[in-house]
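What follows is a single structure, and I will ask about it in a moment.
Yeah, one chain of the complex is gone here, protein chain that is, but the others are all in their spots.
Naming follows writing order (A and B), and every chain is counted from residue 1.
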Amino acid sequence: MSVNIKEGWEPKILAFCCNWCTYTGADLAGLNRMKYPENVRVARVPCSSRVNPQFVIRAFQKGCDGVLVCGCHPGDCHYVTGNYFTRRRFMLMKKLLEYNGIDPNRFQARWISGSEAAKFRDTVTRVSEQIKELGPNVKFREGRWS
Amino acid sequence: MARIGVFICHCGTNIAGVVDVDEVVKAAGKFPGVAYATEYKYLCSEPGQQTIKAAIEEHNLDRIVIGSCSPRMHEVTFRKMLMSTKINPYMLEVANIREQCSWVHTDKEKATEKAIDLTRMAVAKVCKSKPLFPDSIGVTKRALVIGGGIAGIQAALDIADAGYAVDIVEKEASIGGHMVMLDKTFPTLDCSACISTPKMVEAGAHPNVTLRAYCEVESVKGYVGNFEVDIRQKAKYVDHDTCTGCGACEVKCPIKVSSAFNQGMCDRTVMYKPFPQAVPSKPVIDALNCRKISGDGKCGVCAAVCPLKAVNFEDKGEIITEKYGAIIVATGYELIKWQDIYPEYGGGRFEDVITGIQFERLVNASGPTEGHIRRPSDGAEPKDIAIIKCVGSRDINKGKAYCSRACCMYSAKHAHQILEKIPDGSVHIFYMDVRTPGKGYEEFYDRTREDGANYIRGRVSKIFKEGNKLICKGEDTLLGKPVSVEADMVILETAMVPATDISKLTGILSIGSDTDGWVQEAHPKLRPVETQTAGIFLAGTCQGPKDIPDTVAQGSAAAVKVCSLFSKVQMETSPIISAVDREKCSGCEMCIPCCPYKAITVIEIDMHEHGKKVKMNVSDVNSGLCQGCGACAGACRSGAIDLKGYTNDQILMEVDALCL
Partner (left out) sequence: MNDIETKLRETVKRLLADHTVRYVIGWEATRFEDKTRPAFISDSADTDRLVWNKYCVSSLAKYALDEQHSEGKIGICVRGCDSRAVCRLIEDKQLLRENLYLIGLPCDDKEMNICDTCTHRNPVIYDELVGEPVLERQADRFAMVGLMEAMSADERYSFWESNYSKCIRCYACRNICPACNCRACYADQERVGWQGKQMNTAQNQIYGLTRTYHVGDRCIECGECERVCPMMIPVMLQTRKMLKDINEMFGDYECGLPDGRAPVLGEYTLGDADDFM
């Protein structure tokens, strides 16, 4: 289970973004030519409530160093109530992951609206910095090197 | 094995300027399942689309990935393009390598690496894609308008004029709502009844409009285009088919109760029409106060005098079930119950502290005083009148945080009317700000000040009685000095709040409401008259405080939405909806509470288990109701319910692909 930190190591960060708010906000960041680290990859989902916590664990297993789940602000969900379920699921899931030894910064959830391009940029930049500091994730990870 | 085509767009230099497109194509060519990979300058252009179509034929592709701008931009374009090919439009994934890659990164090497990753994720996801087909559902071309105020009337008339049938359900015995209670309307001062009653009459007489007065919506089933609504017709005790509205019964009815229409400032009979111009112009019996029905049973004068024997004391009301294609919610507002939250204004103990709407009745020629401003306590004409604005509005400690929008203008109108009718009187208006955004509004406010209204900036902290006078104590915050006004009458301009039973209705309709209880629009800017539930629209003050012009505009806007829905013979529904694998579903019903659209129900099906035919309960998704959020799929432990287009295996593949 040893992972060598190579020179110039870049973390892999997966962000699940809901189509109506955060994905739109991320697009807006592009339109405004904002800059943020390249190591964040966005997976588009219709609503943050679509994100099964299993996807998050899977990402750690397969080698992601950080996972973000982003959706509309509570009360603004395109599907009225989806993000309220997201909130409960991941409030509990986050604590469970921490209980199992995952650093709290490795899994984060944020509400980012379609107009909050700057918040999207700042969030992924910060997460990216935090993950870089933590180094590669070895927990839950399938040892591909061993 | 899938035969995937990968097409990477340069978007001029938008993508190619940062991402090494050739590198991405080279890498994509090696992804499992990719049969062909290429690039093009502008894939969304006509020649670009032709290139894709030609490649589909030439390389016998069965699904494609396009690396281009955001799918929010051109996913629809490419899906349309696929309609004319052998590939199903949903066998497409778009890798967003512009908005979320080339435009936000400068390091070419890293951006290219990211573009490759994003393409790999899309390729992995499309591997598990399945052809999807939109469903089409019929549309019942009959609309239901809930609420017969000016918003509902306007919406109904517009729909009816477009040639579609429309029903108005009104809980009171007459349509008209609040507008018909008002005396004059700002800023033009035209008589409110004069402009609203013709609309009411038109609605009553229109061949496409069915009025369902004294009715309430009991339950709503179904989905856009196909709602089935139970409407409870409350017992009227008068057969409106027979009744001609001659009024003989009303005149003879011996029991009088306070008139809600006149805000309790005069009485009406128990056999009543809410007001003289009521539509339908036929009376009902207020059963609660009727001696014959709820009392000792010894009256029945109305039945005796009715020449057509239209009175029926045995009426129990009925449930009417109707099918509708669309619903407009236009339930309007109520005024905040200020008595409970403002004890410092007397809490209702002082008769001469009245609300704006009571003043409207007081100043109205058909009101309790026939238009003479007389104070309720002794019937004397008040000389000095204080008007207090924002009672319950903009007051987070006692009432609501929001601004009720219309009060600044109608308080100016009240001041104007007082000064007109009582030339030797004075008006003091306590205000926080004066907000007059609207055509001719500021001018009207200026005119009121020129009329002599005394605007004092500050809230009133206490009202108490001294002899015949009401003393309003407050602070003039512009002068920074305490101020005390001796008034003969005080008018409170109270906050608009949602109708009391609106939460019941939003529950029945499964539409959202905001923290204050106003019905939630689908988007605050771009979808102001739609709700989150397809086929349910809203108009007027049920969505938030507004004045008459805005209310009417929303009524018309909602009508257009309904008409555009009705203009289709069949309605196509998105195929990106949830589906249940009945083999896996254990019927635990965990998905049901997660669905905001009540699209999931439990059905009993026949299954074979251990060679035995058994009845099983499984979840079932209504394709007309499901909007494709996937909350159910996120909640299902066994993955029995899954969201088409974003299935569990697709997302798992996508996650895996990123980590390769």
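Rule of thumb we're sticking to: a contact is a pair of C-beta atoms (placed from the backbone, for glycine too) under 8 Å apart; a residue touches a chain by one contact, two chains touch by 3 or more.
Just so we're clear, the structure is a prediction, and the values are computed from it rather than from any experiment.
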Among the options B:82, B:326 or B:585, which residue touches the chain absent from this view?
-> B:585
Would you mind spotting which of B:515, B:567 or B:601 touches the chain that isn't drawn?
-> B:515
Which residue, B:26, B:309, B:462 or B:637, contacts the hidden chain when the whole complex is considered?
-> B:637
If you put the missing chain back, which residues of chain A would it touch?
-> 53-54, 57-58, 61, 74-75, 81, 84-85, 87-103, 108-111, 139-143
Footprint left on chain B by the chain that the document does not show | 515, 583-590, 593-594, 602, 609, 612, 614-617, 635, 637-640, 648-649, 652-653
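Rule of thumb we're sticking to: only the chains that are shown with their structure count from here on.
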Expressed in whole Å, how far the mean CA point of chain A lies from that of chain B is 34
Within the complex, chain A is touched by chain B residues 70-73, 96, 98-101, 103-107, 110-111, 113-114, 117-118, 121, 511-512, 514-515, 520, 532, 576, 594, 596, 627-631, 633-635, 643, 646, 648, 651-652, 654-656, 658-659
Any idea which chain A residues touch chain B in the complex?
-> 10, 12, 14, 19, 23-24, 26-27, 29-31, 33-36, 38-39, 41-47, 49-52, 54-55, 58-59, 62-64, 75, 78-82, 85-86, 89, 121
